[in-house]
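Read the structure below first, then the notes.
Not every chain is included here, but those present sit where they belong.
In order of appearance the chains are A and B, and numbering begins at 1 in each one.
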């Protein structure tokens, strides 16, 4: 047995576990920032995403995303997993950083997160059936095909586009679909009325906060595992840049929003941390600590503007998913051309091209799926169901049946 | 220092931590699926199980379960821990996969989980004192003696019985005791009235869901650590089969229960995931991904029938522990004879014999303990205490004193 493969593989398995755990983070964050009457619905969506997502990635996603030799735009290595064998045992020379199984599972955990991002944005009004169909198509097809362009060795990889752990490949891919979805879906009843923006405070700040801390923890695996080995220098640098960007994002978002709104808004602090994390993700292995702090701090400011912007253009994003995952995802991807080892005008242009290509496939893909769903099954619940809550209508249950609830 | 021992030991320590963390998963799941008035009582039981369980395993359990050379049925290597020393230092040749200390701690974390399974089933009506005595006797004596039959190298191990990570040795051992306990204890007041089954919805779906996600995370360590080294091929395969079975269990349980009950029941989704996890546990290192998906999917269906069956025979299991841990535990154990590398009629028969032996010792052991407790101290709280809640009576506190509570 090769000791270095063993330790690399241990690290990758731990990172896989941490990325898996992000699903609790997303679930907590989403229910925390929405109303209690839709809690079960959100939890159900999240359970579906992680379970169906893994099965789909096993069935076809992995082989769409990593097709081996292909034309750079689309390739498919066949259904199911095809573990490389040597004399009946797993070929341990597959990769020096991990086994075939670890590779599949780590990438599978990533796949599911892209759909989760959409879940938060469409919360409190989307039809569960339609959302589940979207998840199947988007995780099963769009995400892995788009991913193959860079991580599968496709044309953007050839071109020198850089996205270390997925500011674009994961977060923007989710973010674009979130943007398209909330545009097609329309705002929640009462969100924009008589030119005013209605307040829909989330029902549990402890869950929202726990969600962000769990997501930060998960990012140790998301970015740390994207080194694809336990290389001591790169993994540890990556954790440092990741944590510093998160910290800077939170502090800058908190300071900037409290100057602007004269209020210590905890949701801005939370989204600032996430913005910092999304922002550093594209170049976490290429930045110095100072670069990371700057990237995070700028992401924190972007969050404050981004959330206000989404409101201003009358889109309703209950958890701030577009600001966090799309806008900061773009920022992080471009930042690779501005800061760190790869900085340069050519790289910046390449990053811009990459962003545009992902915009194209994700907007097209998600629009096609949601639009067809909209004119067939419908994507939005009835006004009565929305008002009374999705939990009681779609699930026949209250999330908290023992507690007195304030109706609003 | 031996590098390979170091990495193996690191992996085993991480798995130990993950199995420890399952106790939060169990606690969240149990309180989530029960009423708020018994929340502190359940948390208290869980704290007792993990703390007293570790101390008991240190005092005698470890040496009962792994007695070294013994007659195959019962052996005891003495009280306390006996760390193997060479010149005053720990003997690092003890095992190539872990040190003596890691071995103890990993196994100690397993021991406590068996009792936790019972905790969920007996929730909301058992006397705390009697339950604590049960825990001491069952974890202290029954679990390790039963465990020695296979993992300690006893007669079932000799016979070729296979239980990789404890579908039987942990989950069924807990499940049989849960079955005996709820039979002796009787249903909660109002559960079966006038031929109808009363609905007792759990008080927090977020906690229940978080519990299952944490348990799934913990299973990375439960199954991954049962390889007993960081062997890259086996550990990574095990994580893949574990996660695919969980995913398949959840999806199949959700689909099957929504076809049957025309309702998206989140508790079925949750228990389906757990059923898939319990089902794969006996053979997680022997299955292909396809096998794992089949085992999980069947477990998901079993859950839906199992929960209905327990209701039908008028047993009251608030969290579905018998269906999840006992029935899926048996299923997973038998599945080793049906799917994967060991499949075969002889193996299937051996698996059946193993299941029967564990049924015998666990039913006998738990019956003896609970029956004696029933006719002496009593095992059930008074009707008044049950109605008003165990929290206020046994602990003098409310779990959520600041919130308005709906009485029911």
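FYI, contacts are C-beta pairs under 8 Å (C-beta built on N, C-alpha and C of every residue); 3 or more make two chains touch, one makes a residue touch a chain.
Only a predicted model underlies this, so the values are computations on that prediction, with no experimental measurement involved.
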Copy count for the complete homomeric assembly [2 present here]: 3
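Note that only the chains that are shown with their structure count from here on.
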Separation of mean Cα positions, chain B and chain A [Å, integer]: 33
Complex contact set, residues of chain B against chain A: 3-4, 7-8, 10-11, 14, 18, 35-37, 201-206, 209-210, 212-214, 216-217, 220, 224, 230-233, 235-237, 239-240, 243-244, 246-248, 250-251, 254, 263-266, 269-270, 273, 289-290, 293, 400, 403-406, 408
List of chain A residues in touch with chain B within their complex: 1, 3, 5-7, 9-10, 13-14, 16-17, 20-21, 23-24, 27-28, 31, 39-40, 43-44, 46-48, 50-52, 54-55, 58, 80-81, 89-90, 92, 98-102, 104-105, 108, 128, 204, 207, 394-404
